[in-house]
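For this view, one protein chain was removed and the others were kept in their places.
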Amino acid sequence: MSILLMVSRAGAGSVICASYGETDLSTQAEHSSTNRRDFLFVATGAVGAVGAAAVVWPLINQLNPDASTLALASIQYDVTPIAEGQSVTIMWRGLPVFVRHRTPKEIEEAQAVPLSDLKDPETDEARTKPGHEQWLIMIANCTHLGCIPVGESGDFDGWFCPCHGSHYDSAGRIRRGPAPKNLVVPPYEFLSDTLVQIG
Amino acid sequence: MIGAMKMNMNKLIIAAAALVVGLSMAPVAQAAEAGVQPERQAWSFGGIFGTYDTNQLQRGFQVFREVCSSCHSAHLISFRNLMEEGGPEFSEAQVRALAAEYEVADITADGGRRPAVPADRWPSPFANDQEARDANGGALPPDFSVLAKARGVKDPFPTWIFNYFTGYQEGGVDYIHALLNGYHEEVPESAPHGTDGEPFQLPEGKHYNDYFPGHAIGMAPPLADGVVSYAESEDGQSVPQTLEQYSTDVAAFMMWMAEPHLVSRKQTGFAVLIFLVLFAGLMYGTKRKIWAGIEH
Partner (left out) sequence: MSEHSTYVPGNAVEKWLDDRLPVVRFAKEHLMDFPTPKNLNYWWTFGAILVMCLGVQIVTGIILAMHYTPNVAMAFDSVEHIRRDVNGGRIIQATHAVGASMFFIALYIHMFRGLFYGSYKAPREILWILGVVIFLLTTATAFMGYILPWGQMSFWGATVISNIFTAIPLVGENIKQLVLGGFAVGNPTLNRFFSLHYLLPFIIAAVVALHIWALHVPGNNNPVGVDVKDSRDTVPFHPYYTMKDLYGMVLFMIPFAWFVFFAPDILGHADNYIMANAQVTPAHIVPEWYLLPFYTILRAIDFNILFIDSKLGGVIAMGGAMACLLVVPWLDTSKVRSGTFRPMFKWFYGLFVLNFIGLAYLGAQEAAEPYTTLAKVCTAYYFLYFLVILPVLSRIETPKPLPTSISESVLGKAHA
C-alpha cells in the first residue's frame, strides 16, 4: 500500500507530489500505529493543499481589474447639453459609447421597420428606455471587426462603417453588410430625466 | 557532538547579546542629548489587534478638509477611498455629493474642467510645487498621501528590537501628533544653542517647534482649540474640540491615508499565522514519524 502525500510549498505555490512505499518508513510498524500514521500524513497533506490553494488564489486574482479600474466601471452622464439631432461619444470601460438625441423622424423610421426585414431582429423599444425613446445609447464598435461607424450616413439614416461597409439604421440595427449583430446597447438606466448611469 | 555544537551556539548568542548591549550604550546617551522624543500615543490602530476607529477617521477627515487641505495635497487619495471598507466609510451618496463640490481638470470636458466624481483623485490646492512654495513663504507643504509612513521616530536600544516583536509602526503618527502640539510662541529656554554658544536664532517667518528637525518650521501652528466644529454624535456625546483631540484625529486620518488596507492586512495575517502554526505542528509530527527509528 502506498500513500499519496501532497505537501504544498506555499511560497512558490507549487505542489510536490510524493508517493512512497511504507516499507521505507519503519521496520517495526504495528497495524494500529500504521493507521495513526496514515491519518497524520493525510491530514498534513490536506492542510498543505488548502494552504497552497490559499496562496495561489491571490496570485491569480491580482490579474483582475484593480480598484481604480472598477471605480470607472459605472459612470454617470448628464445628457442635457445634447441637442436634438446631435450625438456625442463618451468613454465607458475603455470603449467609446454613442449617446444620440434622435429626431422624431428617426424614431418613427426605427419603429416602423418590420422585424422580418432585420438581420438581427430587435424592436426599437427593446433598444431604448420607455419614456426616453429619443435617447439611443450604444457601444460605438462595429460588431463586425470593431471599427467606429460614421454617424448620420449609410443607406438607412443611421450609421455606416467605412472599414467593411456595414449599414446600421436609426436604432443602430444592422441592415446590410458583413456585421452579424446590432450595435451593442450597454446596461444603463435613467436616474432622472437627464442623468443616465451606464454600467 | 551536536550537543556540543548547540552549546557553542548558545555561547555565541549570549556573547552576541553582550556585544550589542555594549555597542548600544553610546546611542542611548546621544538620544537623551538630542532632546525631545515624541511621546507614544494609544492609537486604536496600534499593535497587532489594532483597527481604525471609523468615527475618528471621519473627524480626522473633517480637520484635514477644513484646515490642512488648503495647503497640503493628498494626490494619491481618491474620493472613492472615503467610502471603502476599513476607512472613514462615508456612504456613497455622501462621497458623490462631496466630490461634486470640487472641480477637476478633464481635457474632454467643456472648458477643460468638470465637477469631480468618486473615481477622481483629491484635487491639489496648488498647480505645482513652485506655486505651493510661493504661497507658503518658500516652504513646500508636503503631500499627505503617505506622510504618516514617511516620518519616523528613531528609537534607542533596546526599544527598536522590541519593536520587531510588537509590530510598532506608529512612529510617524506619534511624530505628527507631537509636532502639532509642539509649537511655542517664543523661542523657549530649552532651545539648543549654536556651536559657538549663541542662543537659538529663529529665522524670519519661521516658527519654533520642539519636534521639527532643526526646530524652525515654516508652517504656522495650524490647529488651535475650537477651530473645527465637530458635529454631535447621535447619542448626544460630544467630542472635545481641543488641539489635542484635533491633532489625534487628523494624525489617525493620515495613517489611514498612508495605509488604507491596514485592517484587512492584519486580519489576513491572523489567518495566515494560525494556519502556519497549525501546519508546522502537523509537519513536525509527520517529520518525526518518518524519521522514527533512524539514528541521526
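A and B label the chains in the order they appear, each numbered from 1.
Here, contacts are C-beta pairs under 8 Å (C-beta built on N, C-alpha and C of every residue); 3 or more make two chains touch, one makes a residue touch a chain.
Every value quoted in this text rests on a predicted model; they were computed, and no experiment measured them.
**Q** Considering the entire assembly, which residues of subunit A contact the chain that has been omitted?
**A** Contact residues on subunit A toward the absent chain are 5, 7, 9-14, 16, 18, 20, 24-25, 58-59, 61-64, 66-69.
**Q** Since one chain has been left out of the picture, which residues of subunit B touch it in the full complex?
**A** Its contact residues with the unshown chain are 1-2, 4-5, 8, 11-12, 15-16, 19-20, 23-24, 26-27, 48, 76, 81, 142, 145-147, 149-152, 154, 163-164, 167-169, 171-172, 213, 258, 260-261, 265-266, 268-270, 272-273, 276-277, 279-280, 283-284, 286-288, 290-296.
One rule holds in what follows: only the chains that are shown with their structure count from here on.
**Q** Centroid from C-alpha atoms only, then distance subunit A to subunit B, rounded to Å. What do you get?
**A** About 40 Å, centre to centre.
**Q** Touching residues of subunit B toward subunit A in the complex: what are they?
**A** Subunit B reaches subunit A through residues 78, 80, 84, 108, 110, 117-119, 275, 278-279, 282-283, 285-286, 289-290, 292-293.
**Q** Given the complex with subunit B, which residues does subunit A contribute to the contact?
**A** For subunit A paired with subunit B, touching residues are 7, 25-28, 37, 40-41, 43-44, 47-48, 51, 54, 67-68, 71-72, 75-76, 81, 90-91.
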